[in-house]
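Encoded as structure tokens, the structure appears first; notes follow it.
Every protein chain but one is kept in place in this view of the complex.
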Amino acid sequence: MEERKIRVKINGRDCELSVKPNELLLNVLRNKLGLCGTKYGCGTGDCGACTVLVNNEPKLSCLTLAVTVDGAEITTIEGLATDGKLHPIQDAFVKNGAIQCGFCIPGIIIMAKALLDENPHPTDEEIKEALKGHLCRCTGYINIIKAIKAASMAMSKA
Amino acid sequence: MVNTRILVNEFEYFEPKTVAEAVDLLARFGKEAKVLAGGTNLLVDMKLEKVSPKYLIYIGKIPELRSITRAGSDVIIGANVTFFEMMKAAELKDYPLLREAIESVQLEIKRMGTIGGNICNAAPTASAAPPLLALEAKVKLVSKRGSRVIPLEEVFVGDRQTSLAPDELLTEIHIPALDGGCGTAFGEIKRKIKFAAVVSRQGDTCKRCRIAMGGDVERPIRVRNAESLLEGNRVDENTVRSACEAVLAEIDPENWYVREIAQYLFPKVLQEAWERAR
Partner (left out) sequence: MATQYHTVGKPSIRKDAIPKATGQEKFTCDVVIPGMLYGRILRSKYPHARIKRIDTSKAEAMGAICITFEDVPKAKYNERIVSVPSATFKDRTVLTNKPLHVGEAIAAVAAETEEKAEKALRLIEVEYEPLEPVFDPIAAMKPGKPSLHDSIILQDKVVEIKNNIAAKVEISEGDVEKGFREADIVIEGTARTSRVYHTQLETKSAVVVPEPNGGVTIWTTTQTIHNCRILIGEIFGIPLNKVNVKKISLGGSFGSSIQMNSVLPITVALALKAKRPVKMCTTREEDMYDHCRYPMILKYKLGAKKDGRLVAGEMEVIVDIGAHNIQAYPLLGCTAGWLVSLYKMPNLKFVGKAVYTNKAPACAMQGFGNPQVNFIAQTMMNEVAEKLGLDPIEVELKNYVGLGDVFWGQGPTVRSVIRSCGVEELIKKGAEMIGWKNRGRPQDKKGDIVRGIGMARGFHTSSAGGPMAGEAVDFSGAMIKINEDGTVDVIAPLQDMGGGALEAGLKIVAETLGVPLDCVELAPTDTCNSVYDVCLHATRGVYAGGGTLKKVAEQVRQKLLEFASRILGVYPHALKIRPDENLKQGVIYAEGISGKEITVKEVAATARNKNWGTIAAVDSLRQGQCPPAYTVYFVEVEVNKRTGEVKPVRAVIGADCGTVIDPIYAVAQIHGSFYRGLSYVLCEDTKYKRRTGELTNKGFLSGYNILKAEDMPNPDDIQVFFANTYEETGPFGAKGIGEAAINPVPAVVANAIYNAIGVWIREMPITPEKVLKALKEKGGN
């Protein structure tokens, strides 16, 4: 299989990469770029641990071919904090006991950013709906829902 | 055992920029090719090694497939329009039925999944299928040989099977305008059974009705037998019960649970559509 060149912006940085057409975006992020925050949890789109933003849209990187994101802007969990300052969503997760083993968290925080960008004041029901594609085995989702609501309040004050 | 961490399958990759380029590739490679849109079904199938295409044609970069427009009183949805875009589209505001059905799709899949992909994957649980069938949608299929527009009903021929020829690309979904005063309703019991109903009434009589179902059945279908039992008749306990029998006839007799909940859900959905009709 011939490699193709793709140009992407990853967390604000321009990158030129050589990828095979069958390489998954998840593996390119983790193995070629060393961005290991995004995780493999199931490979079949059922757990959300691989969620990243592609042109600000939340997508499952384990079901995305890297070649198809040529020209796109990608944000991973590593790109959310700016100048060492936590994004309000990250801050809310840290302060509201929403993090236990932490493996599901990058995917959920990325999804929460997309959710709040589109719906700044979600209800509990809307947050639960948004968590549909995310598996968290540790928290039972309760403090995660609280954290997303807290983030929503913090972000609307800003 | 398969390996869901990587894609083992090797293929030649194409990124056509127009529909013409895409169908040209399909003409050349036909059965050995697969069309990639959102990837949420195809890539899973490839990881599970249910399919191993030699050629992969990514249609995500074809702008003409991404638009939603009007043609007369029809709404035309490009095959690459995502679930998310459909939820937001002004043109689809008059079709709450469609929104109700795709509301429950998980957030990431709403952004990745396309209506064309949803139809062509042809899962019996396809989210867009029951509402589109009840809305009497048509699809445009394009190939090098020409193009044709057929009722969506004719697309679903079996479990994950469509009537598309190997060289055909689904490019548009046409949704006709709803009759004024129509009532629509959607209901589902997670993955097991779902109904979409479009009903128009004159007093207590049902003028016209369209009923579609999906879920733990062979394929998404319109339940024409139920429709004909209701059209031109009063909608009461008896006619609803008969219509329900027609619905049950479409469910595997061994599947006692789905049959039970269908008897609960179908009358509810029908009732809701009926009450919304004027």
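Labels for the chains are A and B, by order of writing; each one numbers its residues from 1.
What we mean here is this: a residue touches a chain if its C-beta (ideal position, glycine included) is under 8 Å from a C-beta of that chain, and two chains touch if they have at least 3 such contacts.
Since the structure is predicted, the reported quantities are computational estimates derived from the model, not experimental observations.
Taking the complete complex into account, the chain left out of view touches A, B. From the options A:Cys15, A:Leu135 or A:Met155, the residue with contact to the chain not on display is A:Leu135. If you put the missing chain back, the residues of chain A touching it would be 27, 30, 34-47, 49, 76-78, 80-81, 86, 90, 93-95, 97-106, 109, 124-125, 127-129, 131-132, 134-146. In the full complex, the hidden chain is touched by chain B at residues 1-6, 8, 44, 48, 189, 257, 260-261, 264-265.
Here is the rule we use: only the chains that are shown with their structure count from here on.
Centres computed as Cα averages put chain A at a distance of 29 Å from chain B. Those residues of chain A that touch chain B in the shared complex are 1, 4, 21-24, 27, 40, 42-45, 48, 51, 57-60, 62-65, 67-68, 111, 114-115, 129-130, 132-133.
Interface of chain B with chain A (complex): residues 4-13, 15, 36, 39-40, 43-44, 47-48, 56, 58, 60, 84, 104, 106-109, 111-112.
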